[in-house]
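Below: the structure, in structure tokens.
And then chain A:
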Amino acid sequence: MTLLTLRELGVTRRGRTVLQGINLRVGTGEIVGLIGPNGAGKTTLMRAALGLIPPTGHSSLAQLAPRARGRAVAWLPQAREIAWQVDVATLILLGRTPHLATGQKPNATDRAAVDRAIARMDLSAFRDRTATRLSGGEQARVLIARALAQDAPLLMADEPIAGLDLAHQIGTMKRFADLAAEGRSVIVSLHDLGLAARHCTRLVVIDKGRMVADGTPLETLTQTLVRDVFGVDALVQATPDGILFQPRDIVG
Partner candidate 1 sequence: MTRLTLILSGLLVALFVTALLIGPAHISPGPSLRALIMGGEGPMTLVMREIRLPRALLGLLIGGALGLAGAAMQGYLRNPLADPGLIGVSGSAALGAVLAIQTGFATTWSLGLPMAALSGAVLGVCAVLLLAGPRGSSLSLILAGIAISALAGALTALVLNLSPNPFAANEIVFWMMGSLSDRSMTHVWIALPFILLGSALLASLSRGLDALTLGEDAAEAMGIGLRRMRLTLIFGTAAVVGASTAVAGAIGFVGLVVPHLLRPFVGARPGRLLLASTLGGAAMLLAADIVVRAILPDRDLKLGVVTALIGAPLFLHLIYRTRQDAT
Partner candidate 2 sequence: MLPAGVLPMSASMHASSLWIPWLVAALTAAPALADAPRRVVSMNLCTDQLAMLVAGEGQLISVSALSADPRGSAMADVAARYPLNHGRAEEIYLMQPDLVIAGTFTRRATVDMLDRLGIPVLLLEPAYTLDDIAALLIQTGKALGQEAKAESLVADFQTRLGLLNSKDAANPRAALYSANGYTSGDRTLAGEILSAAGLDNVAAEAGLADGGFLPLEVLVMAAPDTVITGVPYAGESRAEAVTDHPVIAALRDGRPGARMMDRDWVCGTPFVLQAINAMADLRHTLQDGQR
């Protein structure tokens, strides 16, 4: 089953092409790491795929009606916005928005989804706390839980682990692996290539608005590519324990 199809997806803003020629098909059970340097177009790619900015080319998600799209994909933007002092459970319940018809109140299914998301993100202790009073990392986890509560087959997350402590970075990537194990898929943009190499089933490398590589971490994350795209000299090694990625120096 295909959760996302992009064909010749591109974005032009103020006459400047910021993204072009993206072809991507994401099936079930995948963790797709979206990597590339700052300004490469990772966020643009995800927002265009969602239809939040008007794309050229084809995106299977952008064509859906708004609420249907909300049930097909959960989107976790990079900006961690919590505007009001609502409690954690209320905030996570907002993830159920696409499942509720106009005027419909949340039912047992919705509350169960919230409970699962809370358990999954290890937030039981924070359930009734005011979300805005939590630390930045805790807020990030609450927002991930909100996206999980949306119960969509595909999760798109823009740098969800930035600012988390090491344990929660790894924990979050493992939660994504759990989702993949259930047959869902995750598209996640990351800057930590080490975590990307270890936890993603597939890496899509973006550079200057184009897709320059797509494959398993071992296939894509070659020394040459890391040097060409990121300007970094790195050691990439397949070990019995998984892939080891160690950046060493910037390339002059």
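By our rule, a residue touches a chain if its C-beta (ideal position, glycine included) is under 8 Å from a C-beta of that chain, and two chains touch if they have at least 3 such contacts; residues count from 1.
The candidate set was assembled so that all candidates are chains of the complex that A comes from, given by their letters.
In this text the structure is predicted, and so the values were computed from the model without any measurement.
Chain contacts in this complex place chain A in touch with candidate 1, from the set 1 or 2. Within the complex, the chain A residues that touch candidate 1 are 47, 50, 52, 65-70, 73-77, 79, 81-87, 90-91, 94-95, 97-98, 100, 102, 130, 143, 146, 150.
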